[in-house]
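Just one protein chain is left out here, and the rest sit where they should.
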Amino acid sequence: MNMQTNLRALLLASAVAFAPAAYAETPADALVVAGSINDIITLDPAQAFEFSGNDVNQNTYDRLVDFDPADLDAGFQPSLAESWEASEDGTSITFTMREGVTFHSGNPVRAEDAAWSLQRAVKLDKTPAFILTQFGFTPDNVDEMITFDDTTLTLQLDAPYAQSFVLNCLTANIASVVDKELVMQNAEGDDLGNTWLATNDAGSGPYVLAGWRANEVVQLTAYEDYFQGAPAMKRVIVQNVEESSAQRLQLERGDIDVARDLSPTDADAVAEAEGVKIEEQPRGRILYMGLNQKDELLSNPAVIEAMKYLVDYEGITSSILKGEFVTHQSFLPKGYLGALDETPWTYDVEKAKQILADAGIEGGEVTTIVRDLREYTDVAQALQGSMAEAGLTLNIEQMTGAQVLDAYRAREVPIFLGEWGPDYSDPNTNAATFAYNPDNSDEANATGLLAWRNAYEVPAEMNEATLAATQEQDSDVRAQMYQDIQRQYQAEAPIIPLFQRIERAGLRENVNGWQSGGAVTSVIYRGVTKGE
Amino acid sequence: MSASDIDAAGGRETPSPGDQRPAAPSATRRRAKRIGGVILSLALTMLGLMLVTFIIGRVMPIDPVLKVVGERATQAQYDAAYQAMGLDDPLIVQFLNYIRDVIEGDFGRSISTGQLVLNDIKRVFPATVELATLGTLIGVFVGVPLGVIAAANRGGIIDQVARVLAIVGYSVPIFWLGLMGLLIFYGILGWVGGPGRQDIIYTGMVPTVTGLLLVDCLIAGDWGAFKDAFSHIILPASLLGYFSLAYISRMTRSFMLEQLSAEYVTTARVKGLSERAVIWGHAFRNIAIPLVTVIALSFGSLLEGSVLTEIIFSWPGLGQYVTNALLAGDMNAVLGGTIVIGTCFVALNLLSDLLYRVLDPRSS
């Protein structure tokens, strides 16, 4: 009788008829991952520097040295290079290449490919190139500095760097070994294949890139001739799903195997759901607070000191950032050589008030901008609340990541709240940006250095200590040097590390061997297996 | 996406009195002149559209270069990218270059996806079209009968229900309804597929022919994939359909009321025709033309208005593409998307104008 009810009934009926079978399972030999992959802009290993792009390249390429997915703590391991040897004066390293490895194209992996890959990255000079050029390579000299013969590859360095420093840098994605013949067949002009590699793979890794649709999906298929054995998962599909709640629903319903961006509350709920488990792993990203020294109020040492006591470390990590971050008050993340586990500061408004009162500071107002990500705006609002108790007013404006970064690089963010992710698995990656700033003038334009962005004039002896640590051959001594730097940093620096990121991946119960990459590298799929 | 948008579109369908100019001597010449004028004004509109977007893109405090080179870039790397993107040219040169490229069919490369904008649009636009089409179909197949019945039983229970339904449709925040719908129908009841166009496991199983996934599934003859795709699209399409329904049913009702009060209807009734025949046979037939216009406009507003729905449902469509691009300062992508949406909008308007002229006996 009623048109509307009829139609609704019809719609419902059809929805039921078309509904997928409840609690469907993904195929036994496929790994289906949901995460946010909208940051990928290229897949050329010489250029890609985004988290999701690295996640792809980690699996499609091999490097001279790589991490073992089953034991990241063991550090870099032989991969395409079977062994290596440093010269006596420490200024050159010679790698012996593994025999019989082939690229996805079928071409053999030669020392020539490895040398060319590094030379190519230096010559293209894209953003991550500094990871290699810090050893003295330039587009002009790289052909002489990196040489090869039939079975070996030699790197000539400009100083006697710590061997661990050099090899850690070679685990970075920019050091991926690409298939020279294949790439040069697809080069346009003098781009060394940069355009072609943006959407294609020329690697020898355990997975072959089967497709990437921006903001949508990445598909990988197993490389059956992989030199360490073909991986168990024959297909890996990574879909871009940005909402945590959507990821959780998909996981609980069995539509996906792994959910990588669960919010704390969703992860808590997933942990209790049937057929699903949560695996925690610390990642390398540090959430820190940068106090811009161009700001009159924030450059006051008393304010810097007081701010350290105005962060509710406990409260935040047990509520808004629960399961996403742990308190970590030094700039080297746990998992790195020389990481410091000391937490000198606690949430103490009274103490902060006292510090401010002793310095004769009565109130003050700061306006800052924060990237419009829930984690950052929530921390900013919590800080806003505790600063208010100490008589300091914090005004917050939300902006997109691009806008905030723009202002930050122009030294225009009074209080920066955000994350820093290490670029490679060596402690220098953070030390060289947090604790190194040789020229603090505007003209220096050292936009890549966090210290410079916050206008922090790093003391000369700290600059020197940071440099010296890169050339210390004894790893124990090296670790000690970094710890000393961090202690001094905690005492005086206006850049205050607060938390370290942990990844809580939601997994279907039958997924084993998931490796998100820990603090030092990117996700590794080849160890994943599925039980019954 | 909202009442005001749909109304705004609806406002266009009344030909303004200014259009009724005194008849020129030759009908063909007049027609030729009119077509020329239409084309010219179309070109001007599109040019203006691009100019406004271009200016917004340039005053926007988002640096596209940074998106390309990333946060660790050195100044030299930054400068190199800045030059490569042609940003060191004067603004007017940049704009003219862009226009020239567009005319040659080159929309440039997107910096947020690293791919040609044209390829991106070929990929995302069908997703939006598919969603908007299904939404409009639902709006038409529910809204039109509802409007007709409401008009025929003016003041009756169905009329009241239709009215409430429409007003509620104009009043609900679509993103909220979407979230709640996803929670209830996917999360709790499991009646429909989740976010995205298909279950991940079906990704890439069906070859892309038209880009309309449902159609592609049928072409490939893959019934399983079709069922899966349908279960994913039905919820967002129903949401959009609801908004379309609210508008279409109201317009249908008012057109019908106008017809039902006309003399010929009284005559037909006097002649003893059944009420059913009067309504469907006579009155309804006469509202077909304005109705087509309304449907076209509603379709247009769904094309442009599905941004929030696409975001909620992780629907890889044009709205989401342009929004992401905008927030990344990716102006090539924004311009490309704006041109596509603007062209559709203008074309739909033109189409409904033409339909009016061709089908309406009074205007010839």
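Order of writing sets the chain letters: A and B. Residues in each chain are counted from 1.
Assume a contact is a pair of C-beta atoms (placed from the backbone, for glycine too) under 8 Å apart; a residue touches a chain by one contact, two chains touch by 3 or more.
The definition used in the following text is that contacts and distances are computed from a predicted model.
**Q** Among "ABC transporter permease", "Cytochrome c oxidase subunit 1", "Aldehyde dehydrogenase family protein" or "YceI family protein", go ahead and choose the protein name stored in UniProt for the chain not displayed.
**A** "ABC transporter permease"
**Q** Looking at the whole complex, which visible chains does the left-out chain touch?
**A** A, B
**Q** Specify the residue from the set A:Ile320, A:Ala339 or A:Leu392 that touches the hidden chain.
**A** Considering the complete complex, A:Ile320 is the one touching the chain left out.
**Q** One chain isn't shown here. Among B:Met60, B:Leu273 or B:Val292, which residue touches it?
**A** The missing chain is touched by B:Met60.
**Q** I need the residue numbers on chain B that touch the omitted chain, in ascending order.
**A** Against the missing chain, chain B presents residues 1-5, 7-8, 11-12, 14, 16-18, 41, 44-45, 48-49, 52-53, 56-57, 59-62, 167-168, 170-176, 179-180, 183, 187, 253-254, 257-258, 304-305, 307-308, 311, 319, 322-323, 326-327, 334, 337-338, 341-342, 345-346.
**Q** For the chain that got dropped from the picture, name the residues of chain A it touches.
**A** Residues of chain A in touch with the missing chain: 243-245, 248-249, 263, 265-266, 269, 312, 315-316, 318-320, 372, 374, 377-378, 380-382, 384-385, 396-400.
Methods note: only the chains that are shown with their structure count from here on.
**Q** Could you grab the centroid distance between chain A and chain B? Build each centroid from C-alpha atoms only and quote it in angstrom.
**A** Here chain A and chain B have centroids separated by 39 Å.
**Q** Could you please specify the touching residues of chain B with respect to chain A in the complex?
**A** My answer: residues 61-63, 66-78, 80, 110-115, 120, 123, 141-142, 145-146, 149, 158, 161-162, 165, 179, 182-183, 185-187, 190-196, 199-201, 203-204, 227-228, 230-231, 234, 238, 312, 314, 316, 320-321, 324, 327-329.
**Q** Contact residues on chain A for chain B in the complex?
**A** 2-4, 7, 11-12, 14-16, 18-20, 22, 24, 26-27, 30, 32, 34, 38, 40-42, 49-50, 125-130, 198-199, 210-211, 213-217, 219, 237, 239-243, 245-246, 249-250, 253, 255-256, 400, 402-403, 405-406, 409, 423, 445, 447-448
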